[in-house]
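Notes to accompany the following structure.
Just one protein chain is left out here, and the rest sit where they should.
Going by the order they are written in, the chains are A and B; count residues from 1 in each one.
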Amino acid sequence: MAFRHKHILGIEPLSAEDIQLILDTADSFKEINSRDIKKVPTLRGKTIINAFFEASTRTRLSFEIAGKRLSADTVNISGSTSSVVKGETLEDTARNIEAMSPDIIVIRHGHSGAPHYLADRVGCSIVNAGDGAHEHPSQALLDLMTIREHKGTLKGLEVAIVGDITHSRVVRSNIYALTRMGANVRLAGPGTMVPPGIERLGNVSVFHDLRDAIQDADVVMMLRIQMERQSKTLLPSLREYARFYGLNPLNLTLAKPDAIVMHPGPMNRGVEISSYVADGPQNVILNQVENGVAVRMALLYLVSGVDSMQDQ
Amino acid sequence: MKKLIIKGGRVIDPAQKMDAVRDILIEDGQIAAIGDAISADDAEVIDATGKLVTPGLIDIHVHLRDPGLEYKEDIVSGSKAAVHGGFTSIACMPNTKPVNDNLTVTEYILNKAALEGFCRVFPIASITKGMKGETLSEMGELKEAGCYALSDDGVPVANAEMMRRAMEYARPFGLVIATHAEHLELVGSGVMNDGPVATELGLKGIPWVAEDAATARDVMLSEFTGCRLHVCHVSTKGSVDIVRQAKKRGVPVTCEATPHHFSLTDDAVRGYNTNAKMNPPLRSDEDRQAVLAGLADGTIDAIATDHAPHHLDEKNVEFNIAMNGVVGLETALPLSLQLVRDGVIDLNRMVELLTCGPANALNLPVGTLEVGSPADVTVIDTDLKWTLTAQELASKSKNTPFDGWELQGTALCTIVDGKIAYKK
Partner (left out) sequence: MAQTETVILDQAGITRALTRIAHEILENNKGSKDLVLVGIRTGGDLLATLIRQRIVDIEGEEVPIGAVDITMYRDDLAARGSLPVGKTEIPFALDGKKVVLVDDVLYTGRTIRAAMDALMDFGRPSCIQLSVLIDRGHRELPIRADYIGRNVPTASQEKVEVRFDEKGAPEEVRLIKS
């Protein structure tokens, strides 16, 4: 099956076959990361711009390493969304980048839809590295890769995702991806953090009690709570949040005994996840990070071949 | 002055409950006669056979951006767009630079419209100085200068005490308070309707309760003070219902709905379409159905466009930071005619919503073809099919969500004050 997506704007436009191909490709690329010489010439001569308009450490690092291991030239630019608002428009920024002939722009932006905006206006491939509260496709794919490694399959799994659903792009991408691959998604979060209509995005059930959501779950994914991002009207305190929505060894026993615990990072230890769980035997958090490089290599590789296929 | 005869059209004038094939004689800027087989040797004849003839259409919610924001629109271009759309009277909102909160700005608007404009312009002044919600505007003087209504439009009066006093003060002057009813704290940093589409797109939502709560407050204040209240652009099921119930109690309230709210839902935002971003936002289909019901049962008094021109640079950006608003003067008529074709309302009701309905809402001295009234007339082809091309709009700004739409119906001739202001 050929990959036909020039841009990776989200998981929503991808089919189950697309996701399968990305995961299989990532499996093949993963081996490179354990070699002494961690580099293949696949994208030699390609230029990848990592345009991060919002702070990010691991995603940018992961994309940069992915590009470099494929022998692409990767260049990072960063800027805050606010400075873009004050000065140059995103379109002008993009046009200027494009004038230097990159092959792929990897974009992280605080505004939902910014990658779509770019894709409509520039000629190169756009890979969404997280846009506002919309999507974070590479994160969902590395989550799926990690789950598949540990569980052998995605079909029929019960995956609980707990935290601030409203502001999470990770959740939206994971709902699409998990649903398409046949998993069942259960969401839980405080009443102020579960947005209307979230259940329409896929095969999703919504809970407000963490314990209901993780009961007999195969996978428990905890989301980062970002107090700085949300107004203070959403939560009484982190203390109360940790009590009702934090994952600790006690409530983890409600999940299946072989359940795995995931977190997209960076973690707030003692808030959404207790250190006993974060460092415990069921955590696969560093696996996620490891797989992130492989998944991003797969994405960069797959979008690189699309233009030539369309020409034929 | 040259005489005009509009011959053989179906004349609908809801103000005088007229729906018949008639000839109209226009003389000295007034309707001189309506009857069968009118003729005059020296008159120019407009053959309206098979066409609809109505009082000149009225849009009581327009942003002309003049003075101060002429790069988006000005009185000349805005009034030109109006007559292209069949409108002979428009009321313009005070959020200009400077704000229309004083005699000077009002006179500037009226003078420029009279000298260079294509249609009548009724300035709406601000309720509070600078629309800051702190001090009342000089309402008496503004009334004398020619204002019929007051509004702080997009910056609604947040302080309930201030709104109470504004209504109490405005009432004896016979001024109408027009409210953009939104509870700003509930709007927060929302950029589209709160609901499944906002959730899917990861955009911050504006919940319906932001509008309902504000509508309820202002309706109660109108009931309390007895001041005429006009609720702008109702977009939610709740606010339509609040107005409906208030009218039953005899509260002196009127309201309007926009063509975009009755034609579109928040689905139009998909793809981060900034031309589907406005305030209040496009709502759910349930809300849209409630607006349609309000148009049909008389709860809603007027169709008004909230014509809000913005420069391409203000729309060609990320959705979150795009300006709110769409242009509407040149699409209102075909979209309203669609309601008739869809069986939501009949043609008489549609004409009412675009003529005497809005005139009565703001007490404007227009909106009828009664003999002796100003000769504002619109001749309409209700069936002509055409495709909207945004770039061809007469407005300076092209921010319409209907670009490329197949539309049906158009103004053929717009007569203002007895003179042909637009002819297709």
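Note that a contact is a pair of C-beta atoms (placed from the backbone, for glycine too) under 8 Å apart; a residue touches a chain by one contact, two chains touch by 3 or more.
Because the structure is a prediction, the values reported are computed rather than measured.
Taking every chain of the complex into account, the omitted one touches A. If you put the hidden chain back, the residue from A:V206, A:L234, A:V289 or A:V306 that touches it is A:V306. Within the full complex, the residue among A:P41, A:P257 or A:P281 touching the omitted chain is A:P41.
Where chain A meets the missing chain, the touching residues are 1-3, 21, 24-25, 27-29, 31-32, 35-37, 39-43, 70, 298, 301-306, 308-309, 312.
The criterion applied here is as follows: only the chains that are shown with their structure count from here on.
In whole angstrom, the spacing between the mean C-alpha positions of chain A and chain B is 45.
Within the complex, the chain B residues that touch chain A are 188, 194-205, 271-272, 313, 316-321.
Against chain B, the residues of chain A that register as touching in their complex are 85, 89-91, 109, 111-114, 116-117, 131-135, 166, 169, 172, 195-198, 200-201, 231.
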